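All protein chains but one are shown at their positions in the complex.
Take a look at chain A:
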């Protein structure tokens, strides 16, 4: 869409330039002759198409300026083509008229179409927009069929028809798409009550839901459903059966709640899958699919996160690092236009006032240093305190994990001992963030920056917790691996013994097969890991919901109803209502997602649980926010790009990729459960597939590619490329900063110059005075052009000519002219120094164009 916009802008400016150059032509040389030619061409056009007179007039009025611009262009083109002399242009005009006319018409039609597509970007009144639109549409309708001749005509008409259909289809599709965006109204409602920062959390939640839905589709469609439909049924083999010892309690709720029993031996977990190479009549390669899905879950997530980060980075043209406009920005952009709630508005007013006062104070006391020293000291102190907290919590978790390892060796431990790690982690997650917030009050940052710090700290806390948990889990896994070797032997001996005993009987009949429930099993560490993650996720969900219910809802009810019979004002006083905790919620979401990414390889059903969680929490949290939270005291706007959230997500994605990659690459899979059982490493499934299912040369190529001799240079190359790109971008940034400085200096210089000879240019003053009354009613564009005179600039002819047009033309033409000058966007209005800005990153395209004909635009071009 941006592109279109730019194009239309360019279009406008170009036509303007053309108009200008045309005018110049008029003044310079045989203007009479050309006028005659123009007149003639118009007449011929009239004769040929024979439209009704008033229609024609309408079009003329409406498109006068543009058409003239085009004609000027055409003239120039023919000039160039003939290139004999400018005097001969008249005759050449006469000769090539019909063709030229046609091309011109085509140009006009194109112009109209552009106009139609850019209509919504014009700052006109709706009535005018509508009427211009109607005229343009009528014009296009009328003439586009007439273009082209003979065979080309039909083709052209057909193309036009298709284009129209395509536009209609696109529009319908867009309508459909916007209807498909879920929860738009809900989020808008929250936004109007709490400002855009709270809404940004919900938008993030919705985005997460979308990503998880895709992951869910991948895993369910390619792994779980094939296994359920085509795999061996439950009870057919040891890994798919509950062991004899557990069968009695396998259906108890308390067991199921711990994800043991029947749930443990279901398709939700890694251990259930069989290592058979192909299943069912489809010959579906399940182990292969399992591996590929596991990889592509990460691949897709990485891609999505990075893509949306890149898009956000493109959208935000500036990061506001420019501190030139503190007050201006405060004044013009501090109001959040999305606020629609009196309470929020009150808070907003208060916060704007305080921020103004703060910056006034800053401005006045920018020389005094005491304040800054105090602030620096407080900030350092706060950071020290927070680091202490982090270390403390890390040690606590380490301690608890150690203790739980001793507990796990003991028999009949209580419920608390079993769940101590989870409980401590949840408690830390609940109490540390408010503690950090209290400490952060010392620092006195702007709330937006404060939010980032807060997020970073909680992130560190959670990360520490998570990795301690992972280390403990690793210990567990290693223990299980050792145990497995023993069990493997036992299993083999049992099976052997069974065979021997039945063979020893001497009977010819095959022995009754050993019941799968009786076969001794290995511990299957993969399923254990999966269960841990599922448990953690579920307990996280519960803690979140209970916190919301108790901390927000019950508190709100209490404050609301007990307030009638209480000795102080509860609503304004101590407990008050809760605020919506953006940082905590965002981090909760991010960490939960990390858990999902880590766990989904060993518990394919985890993504399903997460989808449910996100769905319910969308409704639940929307309800909780609207019913029991109050807007922040210092309402602030979320900046448009929430790349910070995305950055956190990317980091956690990478960190959760590490342990999974480690287990896949360097731990042996269990011998009796899961799709990779019997292999030395999980990734061997790929080698197996390549060897068995692909032709030989593929395997050869693969072995070459996998050669370290090739991989190391490739990695080196990538590193070099990264280095190069980094250097380039740094150079750009430096150039950017340099230019900024230059611009600043120029501005200062200009100012000084102006100050010296303030109002010493009486001639210009007079000119302006003369022009102001005639242009008064034509709004900005003219004014802008007036100003242009003052700056010695190559576009100045445009200004002059535009003004001339306004002066000498009929009021109608003038008005139209004003209408067709673009809303003074970029080209006409920017001071000359600004042109330098364009070719740098951040600006999508260079906007300035050299004066002159536009090369190769529009369909009519090849005819020249």
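In the analysis below, contacts are C-beta pairs under 8 Å (C-beta built on N, C-alpha and C of every residue); 3 or more make two chains touch, one makes a residue touch a chain; residues count from 1.
Throughout what follows, contacts and distances are computed from a predicted model.
Student: One chain isn't displayed here; going by UniProt, is it "ATP synthase subunit a", "CIB3 protein", "Translation initiation factor eIF2B subunit gamma" or "Calcineurin B homologous protein 3"?
Tutor: "CIB3 protein"
Student: Out of A:171, A:560 or A:734, which residue would touch the omitted chain in the full complex?
Tutor: Here the residue in touch with the unshown chain is A:171.
Student: Out of A:345, A:517 or A:699, point to the residue that touches the absent chain in the complete complex.
Tutor: Considering the complete complex, A:345 is the one touching the chain left out.
Student: So which of A:116, A:255 or A:313 would be touching the chain we can't see?
Tutor: Per the contact definition at the top, the residue touching the missing chain is A:116.
Student: Which is it among A:155, A:248 or A:331 that touches the chain not included here?
Tutor: Considering all chains, including the one not shown, the answer is A:331.
Student: If the hidden chain were put back, which residues of chain A would touch it?
Tutor: So the residues of chain A touching the missing chain come out as 1-2, 5, 116, 119-121, 123, 125-127, 129-130, 133-134, 171, 174-175, 178-179, 192, 196, 316-320, 322, 324-329, 331-335, 337, 339-342, 344-345, 349, 352-353, 356-357, 360, 363, 637, 639-640, 747, 750-751, 754-755, 779-780, 783-784, 787, 790, 823-826, 829-831, 834.
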